[in-house]
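With one protein chain removed, the remaining protein chains of the complex are shown where they sit.
And then chain A:
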């Protein structure tokens, strides 16, 4: 049983390393992630499922980690069935999602006696430690606007509330503290307000622009 489960992951791991040729950094990251998945699997000792991003990349993930997704939790699929996820755009997105799930599935949750219930619960009941929050922030740190968008759509689609919170917070952080023009530059916005409009807004929000 164990050996049979081992095989698909190894294949995927090879696949990921094979991709390293084209993009070394990505490959390293991918194979690290592939290893993380394997380790997690061994620790969990339970079944895994296979997910496929929209661009065809396949990844194996433990069912325990997948429980964080409201859509995937409780699925009866075994490792042989590939679950296509059309709203998870790229393999990179999928890897980030899986990384998040593995990390959070492994965290001890304060205040719950039943760990499997905690893993699947929404962010309302979960007490996230400061370290974990730091880790979450780091996870989304280097991502481009496109990556963030992909991740947001994936988290929304899969129903991973915690990850959704993290990405939304990141997007909000990209807005906070900026002037209006800086916001326009960050998000590629054209100013289509008339000068009269702008004048009214300046008056309305005078208290905000006082700096």
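We take it that a contact is a pair of C-beta atoms (placed from the backbone, for glycine too) under 8 Å apart; a residue touches a chain by one contact, two chains touch by 3 or more; residues count from 1.
One rule holds in what follows: contacts and distances are computed from a predicted model.
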Name per UniProt, for the chain absent here [options: "AP-1 complex subunit gamma", "JmjC domain-containing protein", "Small ribosomal subunit protein uS2m" or "Myotubularin phosphatase domain-containing protein"]: "JmjC domain-containing protein"
Footprint left on chain A by the chain that the document does not show: 113-114, 122-125, 145, 149, 152-153, 156, 161, 164, 168-169, 171-172, 175-180, 183-184, 186-193, 197-198, 200-202, 204-209
